[in-house]
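Note that one protein chain is taken out, while the other chains of the complex remain in position.
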Amino acid sequence: MSRTDVAHVTCREFVEILTDDLEGVLEAGEAAEIERHIVICRGCSNYLEQMRSTIDLLGRIAADQPGEAPTGAALAIFRAWKAERSA
Amino acid sequence: MQPVGIPAGPRPDDDDEQALVTALQRGEEAAFAELVARYGASLLRLARTFVRDRAVAEEVVQETWLAVLNGIDRFEGRSSLKTWIFQILSNRAKTRAVRERRSTPFSALAGDGADDEAAVDADRFRDETHRWAGHWAAAPGDWSALPDERLLEGETLAQVQAAIETLPPRQAEVLVLRDVEGWEPEEVCAALDISDGNQRILLHRARSKVRAALERYLSEGATP
Partner (left out) sequence: MIAYKFLRDGRVGPFSGVAWPAEGQWLQAVGGDRACSARVHACRIADLPEWLDHELWRVELDGDVRVDCGKLVADRGRLVDRVAAWDAELMAAFAEACALRARDAALTLLTPGAAHDALADCATAEQLATAAAQMAADDQVEPDGARASGYVGDAARHVLGARAQPATAPTHAAVNGFIAAHAAAFAEDDLDAVARERAWQADWIVRHAHL
């Protein structure tokens, strides 16, 4: 017979449930358990910050490649389409 | 920081989109230029998650614009204009990817990678025999301890982009729309015709992989 092993969020579970937590779909109780785990686990605290940094970097990709004026090809498509409509 | 998704309701840009549609239907070039300015770069980024070659991706985008123009008279506004445009692109890009052999017609059926893939390799955690089974054996490091410039330098961003290119297409699609383009969860579900739960699983797997790739890159040459 094995002794009482207090059920708790493990780090393995944490990394799988983190997306749900950031998306705000966890029940209040589950979210509180996640927070309790972060308090006692530097590894998972670091993992959370790594995930936030990752998401932040993904968000910077678009800034790296801003919108442009239509290319010649795109404008040609438009003008050909418009000409055909008027015909 | 990603905003928490809000429930679907009246779309904030409805009037704006309706004005654009009307102007396009009237053949106004300025309206087309506006669409291209707004969505062109995003469309190209999304196309490139399916077809690697930039020239091919640009062709897919041109085909998308043509299809948008040809369909604009029939556009009823049941979905948002943005969603509709990206659906067209998504379909064209997938068809083109099959032709370019980037994927097979069965890639979509095969799913988005192994069904039991874990966010982090199992060997990073203590095994079942350990008194702290499931806890970190090799814990992630503190990136705030890295030199400031490291995270923000161009090469790091390039590594992130490279990681996106290795993702299964369905995961890449969701990640790009959500985290690169900043779409709300509801918009992604509408555009890709998937459930919220499905969208979240794909996002989870994609983000986990990109984080792992970033971790590998940032720990190269690091002192142990």
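In order of appearance the chains are A and B, and numbering begins at 1 in each one.
Just so it is clear, contacts are C-beta pairs under 8 Å (C-beta built on N, C-alpha and C of every residue); 3 or more make two chains touch, one makes a residue touch a chain.
Everything numeric in this text was worked out from a predicted model, so none of it was measured.
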item	value
Residues belonging to chain A that touch the chain removed from view	3-6, 8, 21-22, 24-26, 28-29, 31-33, 35-36, 38-42, 45, 52
Touching residues on chain B - with respect to the absent chain	1-4, 131-132
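FYI, only the chains that are shown with their structure count from here on.
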item	value
Intercentroid distance (Cα basis), chain B paired with chain A, Å	10
Residue ranges of chain A touching chain B (in the complex, touch as defined)	10-13, 15-16, 18-20, 22-25, 41-44, 46-47, 49-62, 64-71, 73-75, 77-79, 81-82, 85-86
Residue ranges of chain B touching chain A (in the complex, touch as defined)	1-2, 4-5, 27, 29, 32-33, 36-38, 40-42, 45, 58, 61-62, 65-66, 69-70, 118-120, 122, 125, 133-136, 139-144, 151, 156-157, 160-161, 175, 179-182, 185, 200, 203-204, 207-208, 210-211, 214-215
